[in-house]
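The other protein chains are all here in position, but one chain of the complex has been omitted.
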Amino acid sequence: MQHALEGSQAIARAVSLCRPQVVSAYPITPQTHIVENLSKLVADGVLECELVSVESEFSAASVALGAVAAGSRAYTASSSQGILLMSEVLFNIAGLRIPLVLTCANRAVSAPLSIWNDQQDSMAVRDAGWIQLYCADNQEAIDTTIQAFRIAEQCELPVMVCVDGFTLTHTLEVLDLPDQQQVDEFLPAFSFARRLDPANPLSVGTLVSPEYFTETRQDHHQALLDATAAIVQAQSDWLAISGRDTGGLLRCEGPDDAATGILTLGSIAGTLQEAIEEQGDAAPARLITLRAFRPFPEQALRDACQGLERLIVLERALSPGAGGIVGTEVRAALGVMDNPPQIFNFAVGLGGRDVPLEIYTHLLDAIAKGRGTGFDILDLDTGKLPAETS
Amino acid sequence: MGVKITRGSFARPGTSLQFDTGSWRVQRPDHLHAAAPCHSACPAGEDAQAWLALVEEERFREAWENLITANPLPAITGRVCHHPCETACNRGGYDEAIAIHHVERFLGDMALQEGWAYPQVQVPDTAPEIAVVGSGPAGCSAAYHLAQRGYRVQLFEALPVAGGLLRSAIPPYRLPSKVVENELDRLLANGIRFMPGQRLGRDFSLEELQASFSAVFLGVGTQRSREWSIDGATPRDLHVGLSLLKEWMDVGVIPCWSSVAIVGAGNTAIDLARVLKLAGVPEVHIISHKAIPGPGVPAQDAMPAILREIEQGLEEGVTIHEHRGVQRLILRGEQVVGLELVHMKKLADANGRLKRVAFEGTESMLHVEQVIPAIGQVVDPDGIRALLGQRSYFRVDDWGQFPDQPKLFSGGDARGDRGTVSEAVGDGRRAALAIDHMLREEAGEVPENKTTPIPLEQLNLNYYEPAPRPEVQLLDVAKRSGFDEIESGLTHKQATGEGQRCFSCGNCLACDNCWTLCPDVAVLKTQDVAADGSHYVFDYGYCKGCGLCARECPSGYIVMRDEV
Amino acid sequence: MIEIRIHGRGGQGNVVAAYLLAGAAFEAGRYGQAFPSFGAERRGAPVTAFVRISATPIRRRCQVRQPAFLIIQDEALLHVPGVLDGLHTGGGILVNSNRTPDELDITTGHELITLPASKLANETLGRPVPNTALLAAFLALTELLPQQALVKALAERFKGDMLERNTRLVERAAGMVPAGRWQEGDHAARA
Partner (left out) sequence: MTQEVNIPLTDLRRSQPRFSGFEAGHRACLGCGEALAARLVTESAGPDVMYANATGCLEVFTTAWPDSAWRVPWMHSLFANAAAIGAGMEAAMKAQGKSTRVIAMGGDGGTFDIGFQALSGMLERGHNVLYVCFDNEAYMNTGIQRSSSTPHAAATTTSPAGRESMGKRHMKKDIVSIVAAHHIPYAATASVAYPSDIHKKVRRALAIDGPTFLHIHTPCPLGWGHDGALTIEIARLAVQTGLFPVIELERGGVAGAMPIRKLRPVTDYLGLQSRFRHLFADSSRAKEELEHLQALADHNIELYGLRGEEKIDALDSEGADTVRRGGMRWA
């Protein structure tokens, strides 16, 4: 059923439809509206769950971890510094193979302090061992959140649903919210075989010696690789119920014969799509929106890039001293193709900088000028900075 | 369970049991039953700690049965014993010693009241027969222990009734005759052939006994008083202490003098002094070479009489002159009118030998109507002169065996180095053990546990609460007649309380400390008492040998030994 | 697609105004998108929100740089640099003010219409919140959406007496501006 909803509100409603038993929350902009909305749902009796308003993100992640370990479906959300404060716990959750869903309302990481959107936070914890799914719009945020619980519980892996802060979380738009029956049909009741249970008292989180550590890591790695199938399956099952395509591992739009491809993740995709459409036949391009960043869908990516002469990777984070994060991984993945496209890599929209409709033409201009063959920040405007005085 | 434990480092419960931490150990704990001081000190050989444990649990019959494996006469010794067990009791070093003596009487009295019998022993007619001469405590004990070990026993007594000095020398305010009667009735009913009115040297000879019995035990006591004189002077109307006491016990009257001095420091002296005092003699003096026992008084300088009796005597008005000797008798004609006393003390001479020294210038006069020596008794040589030779007492070994006379034994006062009922009971038991050992033709020493008692330092006193020793009711001095018993027994609650107070030195208390405090969960509690007498076993598969259990065992029952 | 920019001050309900307008679009069967340009500003500082209304799904998420209309929540904002930037030729400016456009004495190059929105709100709601009156006037001027859609959007936020008062305010404010005057502007924006 359609509603005009703010992104955070929609995510909260989606979470609520998944019947979490424990929600832990700590305020941080721009994630706050999600837990505020969940709190309101609990206060209004719409959602029956234990809402734990903790004293830090570190504890938010820990409470959620404890709750899942004890056999309850749990949820939490955070952003930026919060994600980093909980990063130790994030690694732990994944290593323990705890099925938990977390929304990351993406935001830049301080310093310098910025409350605005980019994806540096989730990128910083990309090696924590979580499944990471990026949402292009709020409809995807709803659908991905619902799918995330099933993927997590099926794979015994945590899922981080990445939603651009403000750009999505604070945008009101018309959204289709599934009804409870649809979600119940899609998402089985929570069960976790390795839960803490006096009837079968397992010990969780043991010390693992060098003798066994490598195998445990490999098991975890393999579980993430295997999760691609679960992601695709969840998407197609949800499509059957909801009628909406959420994109699976990645979404490919545009003419098959386009020579230029643009790969991005998150909310830039919508603006780009309109921008490409505006250009019409003058400058056709294939838009590839990466949804699953972990596991990294190498094969799907290669399939999506077949026939491209050039691929522009556009991302909202960077690895200082190295360059693009996604770009580097895409280069590695496509390097084994017979005719790999030439790859251009740009960061854009850091710290909340608006990505305008002109982005597409800017990109085309930039690569025409030879920028981005390595890595460049697209929307750099150093001229406006005040002169340094010594 | 279908759970993959390789995921995220999960482990199944209690699987650490796969890991053998016992290999870490360089020392291992072990149970060691050390003797309790009360046990080591008991002249009768009782394991008081063992029966106190049963008393605590109100298993009185079992406690009594444990007790009578050593001493068949607890109602008697529970009244007259000088209880060295209490002196030895480790609890004395903490607050107050356990009132073992009172609990012994409690059990003895309960047994009489309830009519508990000794364990039945089937004695075949073909069993070896042993002659026991004298039915005092030594003879009765020997007869009992022999009977309990399956021997036929004939018990010869010169008098018409059994009991020896139990009936003739211990005043009824200490030991009521009914108690003696009941204890001895039970004892004699226990497969012993009692032969009253049979006097050695008159009705039968030692040689006859030796010819017709497999072994002979002489529990003849000391029936003859020592000669007494001061520089050769002896009063004409001399009364000897023990005879006077016997007379009073038999007839119930005693000469009524106005003042009496008793010379001696033993139980006879005190008993007589008290009897005289209670009979109305206004002035009763005891002249003692030694001091009243108390703190700072070395054992060899203390009066041998039981302290409790001394204290009660003083309470009743007896005057004791400590460290005093009689230097001269003041006679009017052959009648005593007084004594010249002098301060005396035993001091070491140049060779380190103790010698009695009188201090010149400390002389004093004591005017009395009568002086009574109570300086001890010797064996009556009638019928055994050959055995005695020139000595006053028998010379026998620890087990009561005569040298060169393998089938002849003795014990009790007749040994000369004894002086108490409990020692006599112990002698009878030990002689019975030795006779049994001999007749069974067993090799080596007579088996008996002779372990060193565990000292207080080896106990962990942190686990014991301070608790006072119970007081028994005493008859008011004004109401004491000499015939009514002065001390009452313990109450039920007091007796079990003493069981609780017992430290259980050197023995497993079953307190759970080792089980509770093992960081390695390597001590297991057993449902029944384990083979080694404890209630726990060490699981050496996991014990790392830290020694905590040994350190925290309250009763010193666990020791650490090096692994070999 | 129509793009609108709303200028207000922190605490004046600037974001709510944008959400209400996009919500009204949804109630009218159109697609709406609204989002703020959040800053670190606190109560009182100039803030901006953006609204897009369209018959087809809206995918772009960039800020509105060339709006067809401006809704200004108080007249003083007219003097804040950048407020008028990018307004389409032929676009309109609706300003909350008790004065007439002439009295405002400002040259914008666009048609400027004033409405005493705060005053109306104070009289009707008891609180000087200009949103409802401005939005009602805006819809009356553009005839972009029926007033009933705004009332429905308001019904998502208000209940009972407050909803009734807001509904009355809608009627009152809508009647105070020339109906359909900016309908052309709509077309201009579409062009």
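Per-chain numbering from 1; labels A, B and C assigned in written order.
Definition applied: contacts are C-beta pairs under 8 Å (C-beta built on N, C-alpha and C of every residue); 3 or more make two chains touch, one makes a residue touch a chain.
The model shown is predicted, which means the values in this text are computed figures rather than measured ones.
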Sort by label and list the shown chains the missing chain touches. A, B
Check each of A:Ser39, A:Gln154 or A:Thr206 against the chain that is not shown and name the one that touches it. A:Thr206
Only one of A:Glu55, A:Asp281 or A:Asp338 touches the unshown chain, namely A:Glu55
What residue numbers in chain B mark contact with the hidden partner chain? 5, 9, 11-21, 24, 28, 30-32, 53, 56-57, 462-468, 499-500, 502, 504, 509-513, 515-522, 524-527, 530-532, 535, 537-542, 544-548, 550-552, 554, 560
Provide the residue numbers of chain A that touch the chain removed from this figure. 21-22, 24, 49-50, 52-56, 58-59, 62-72, 74, 88-89, 92, 96, 196-198, 200-209, 212
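The definition used in the following text is that only the chains that are shown with their structure count from here on.
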One chain's C-alpha mean falls closest to the whole-protein C-alpha mean, and that chain is A
Could you pull out the chain whose C-alpha mean position is farthest off from that of chain C? B
Just the number, please: Cα centre separation of chain A and chain C in whole Å. 34
Centroid of chain A to centroid of chain B, CA atoms only: how many Å? 91
What residues in chain C touch two or more of the other chains? none
In the complex with chain C, residue positions of chain A that touch it: 2-4, 6, 30, 115-116, 137, 166-168, 170-174, 267-271, 273-275, 354-357, 359
In the complex, chain B touches chain A at residues 1-13
Can you name the residues of chain A that touch chain B in the complex? 95-98, 156, 193-194, 200-208, 215-216, 219-220, 223
